[in-house]
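For this view, one protein chain was removed and the others were kept in their places.
And now, chain A:
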Amino acid sequence: MRATGQATGGRPDAAAPAAIELRGISKAFGAVQANRNIDLRVPRGTIHGIIGENGAGKSTLMSILYGFYKPDAGEILVGGKPVTIPDSQAAIRAGIGMVFQHFKLVQNFTVLENIILGAEDGGLLRPSLSKARGVLKKLAAEYQLNVDPDATIDELSVGHQQRVEILKALYRQADILILDEPTGVLTPAEADHLFRILEGLRDEGKTIILITHKLREIMEITDNVSVMRRGEMVASVQTSQTSPEELAELMVGRKVLLNVEKAPARPQAPVLEVRDLTMVDDEGVERLRGISLNIRAGEILGIAGVSGNGQTQLLEILGGYPEKGARVTGEVRMNGRPLPLTGRGCDSGQRRREGVGHIPEDRQVEGLIMDFKAWENVAFGWQDAPEFQRGLLMDNDAIRRDAQAKMERFDVRPRDCHLAARNFSGGNQQKIVVAREIERNPDLLLIGQPTRGVDIGAIEFIHKQIVALRDAGKAILLVSVELDEILSLADRIAVMFDGRIMGERLPSETTTGELGLLMAGVTDTTNIPESAGIPPGQAHVEELPEGSA
């Protein structure tokens, strides 16, 4: 199945069949179209990047390639021949190897045992182990993949564990290697070593598909790149013909600008002051690298950025529930008083009492309890409020009346507070959360992705509520991956990349292009590479029509 005329170094032989080709792949989960009519062609001996935001459908696509899902429609060709991949075994037989974001290793097994697991040669282990030892030695020499074969996995660093995953795939004679967000858990040095390994593999004729949302990696190592957005493949280009800001824009998407009527902000005294906030998660990865920002009463600070660059961690810390095992340092002041960042006093209930409202990024996980009724959800966080008490008991009637009134004011449909949260549409679920947080009149409102998965009508309504809260003299931190939302709502824009604030801009004095560059981690706007200036027509970008949300 190996093609003749091996092509290397990103100049594939056009006549040779592609290592892997997808034609019209579609996959829906219920009403959600995770993949829509995907076409992809990956030439042999290249590194192909697939970039897109979380939830763009990258992982679904790769799961289809590895036999976890059956596509609803479409065709997969490996080396020019159509194949069906009903399970992982079939994927392995077709020469596809997968390195998952979360490694599939047995912690108390040795490296050798992990490598032969499922690829043993016979009923007894001894011959398989000694064969694997030999193969491993060869692979280590060939690709700089040195790992102690007798070490158990829990003794290895994350970077070495990843090497074991790569070795597993190579041991199964994979020709096509798919890596899902491989650098998410690596230190920069480990990531660089990984890239050298991948380049070595490509030069040996292997085909590599790299899934990531980090633009820097795409620019640094890939030969070609495809961009996914909301289940669609919106562009496939040669990496040398594109630029970070173009990719950033393709990922985030250009949408019809929603105009929000708002008067100029009249900011007053600072409400939230953040100094040198850093956060290292329990795997040792630095998620926030010295964040400093201010929000004044009566203004909206928008945080733009590709998702996964530390926005979630920032919101969680400010909301009082940092990730388990995370180390947080720095200083956060609210109305001049310091807020505890760890230990006692650092919980979301305490934050609420300090006047912090929070509309979390994922309403279904953090914002609501889906099986609980709307009136219970509206009361959450405030169930101890005096007006909801009747002696030692809760006054459920009072809570229900309160919920019904809030649902009325926020136009939640259907207006039935006895319905479970999961029976409302996405937009109405979000309105329940927004109603709960805004009606408590917080001094500071944290908002994460307020309109993700929300219909147009609800978006407009929610935007108006946010602006009204600002005009009432409250401070608002708005985190959104929708650049248009940031541009139309925020009074100041800070761009986050890789745990840092890359810069602050005023919406009236910036452009999507400039913000796109900042989102891609390019600070010095005078230092744009030549290729960034070429007209879009030359970049072979195929813009597909905008899909519905």
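Heads up, the rule we're going with is that contacts are C-beta pairs under 8 Å (C-beta built on N, C-alpha and C of every residue); 3 or more make two chains touch, one makes a residue touch a chain; residues count from 1.
Everything that follows uses one rule, which is that contacts and distances are computed from a predicted model.
Asker: I notice the complex is incomplete. Of the names "Nucleoside ABC transporter membrane protein", "ATP phosphoribosyltransferase", "Na(+)-translocating NADH-quinone reductase subunit D" or "oxaloacetate decarboxylase (Na(+) extruding)", which is the UniProt protein name for the chain that's not shown?
Answerer: For the chain not displayed, UniProt's protein name is "Nucleoside ABC transporter membrane protein".
Asker: Out of A:F68, A:Y321 or A:F388, which touches the unshown chain?
Answerer: Going through A:F68, A:Y321 or A:F388 one by one, A:F68 is the residue touching the chain not shown.
Asker: Kindly state which of the options A:Q89, A:N146 or A:T329 is in contact with the chain not pictured.
Answerer: Of these options, the touching residue for the absent chain is A:Q89.
Asker: Where the complex has a chain not shown, which of A:I76, A:M98, A:I211 or A:A326 is the residue touching it?
Answerer: A:M98
Asker: Check the options A:T84, A:Q107 or A:S157 and report the residue that touches the missing chain.
Answerer: A:Q107
Asker: Pick out the residues on chain A that sit against the missing chain.
Answerer: Output for chain A: 59-60, 63, 66, 68-69, 87-92, 98, 100, 102, 104-109, 113-114, 116-120, 122-126, 128, 168.
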